[in-house]
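Taken from a larger complex, these chains appear in their original positions, while the remainder are omitted.
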Amino acid sequence: MDLPLENLFTWLDIGGLSVFAASGALTAARKRLDFIAAWFFALITAVGGGTLRDVMIDAPVFWMHDPAPVILCGVIAALAWAVPLRWWPERALEWLDAAGLAAYSVYGAGKALEWGVSPVPAVAAGVITACIGGVIRDVTAGVPSVLLRNELYITTSLAAAAMFVALTTLGLPLPLPSAIAFASGFVLRCAAIRWRLALPPHRGH
Amino acid sequence: MDLPLENLFTWLDIGGLSVFAASGALTAARKRLDFIAAWFFALITAVGGGTLRDVMIDAPVFWMHDPAPVILCGVIAALAWAVPLRWWPERALEWLDAAGLAAYSVYGAGKALEWGVSPVPAVAAGVITACIGGVIRDVTAGVPSVLLRNELYITTSLAAAAMFVALTTLGLPLPLPSAIAFASGFVLRCAAIRWRLALPPHRGH
């Protein structure tokens, strides 16, 4: 077991979980729901993607034997609740979300590979893992899904997951693929937010 | 095997299933869909939460080897279809739904514990089990999710599941935890409906 990779992986997991939990709690706050609802939205946003991933790759669902994710979602919901909404700049949340998206894409693809999934499905599993939590959050809250914004959201996730799987398959020494893939995805998404980068949309006819 | 608990558990399961099936069929009726759609909405509402629960705790999905739930959903959809909508007072449905919510919260947490899930995730699994069926129903039907109403919906579910797990962990003799937890959840939700109880919503800024 390569410890640095494992450590980086663990941090990608905890980081992604925390950021998505915060985004779920904030969504509930914006909908003027109560504190328990904020915890619930934090939970389904944070563990939704990983639950689907583990079920698809036939791994035990990661939070069933570990109270930490449920409690962490409660703590983060409490923090998100306590801090006034105006202290959360829209952009800061987007940058945090960029980190979460890149982290979950890499972690999801890596865990799928670890469980024997083929490279191409592993990339797709990483993308679905990273993107579906936000979909669950938005659809349950009745707001338009983040995927419908033309701002390299899915593209970033795909780039990070594909880069991780490619570098791992090429046999790069172990901590490197996840570090490079995470950094690429994070930078790409931040650049898309900062300079409004987008792929050309469908011409519509 | 403690028979009374098993019996109460079975009733919680059948009761929750029936009530959620009725709410699914009524939602389809209100959308002026046909009878087959009413059965389909009854089915996805009634078995949706339990299917997710069983998949998460790695148990066989409860209705795969038992024709009863699918048929029961058909019978209830037929009844819901035959009875004019004006005979269904809004409030009566809400009280039935309160019973279903409490029943599924307790049953879900209990089944998770039975399958070796740790106490904290077992509570969360009970809450998700109980709440997600309604979310699937509302999102598929294109109506705002029941979770967005500030009326102790998730809170009731959390109270019932947490009480059950706490009393079970404390070692209370077996039929008691589920009876007490179900009754508490049901009474709390009925009180919330009757007297418009709610937790304070987010202050919105």
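The first chain written gets the first letter, and so on, giving A and B; residue counts start at 1 in each chain.
Following the convention adopted for this analysis, a residue touches a chain if its C-beta (ideal position, glycine included) is under 8 Å from a C-beta of that chain, and two chains touch if they have at least 3 such contacts.
Quick caveat, the model's predicted, so the values are computed rather than measured.
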## Note on the structure
A student told that 2 identical chains are shown should find the copy number of the whole complex to be 3
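Operating definition for what follows: only the chains that are shown with their structure count from here on.
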### Query
How far, in degrees, do you have to turn chain A to put its CA atoms on top of chain B, rounded to the nearest 5?
120
### Query
Rounded to the nearest whole Å, what is the centre-to-centre distance of chain A and chain B, using the mean of the C-alpha atoms as each centre?
29
## Note on the structure
Interface with chain B, chain A side, in the complex: residues 28-38, 40, 43-44, 51, 55, 60-61, 63-67, 69-71, 81, 84-86, 139-142
### Contact footprint of chain A on chain B as seen in their complex
55-58, 112, 116-121, 123-125, 127-128, 131, 135, 139, 144-145, 147-148, 150, 152, 154-155, 158, 198-205
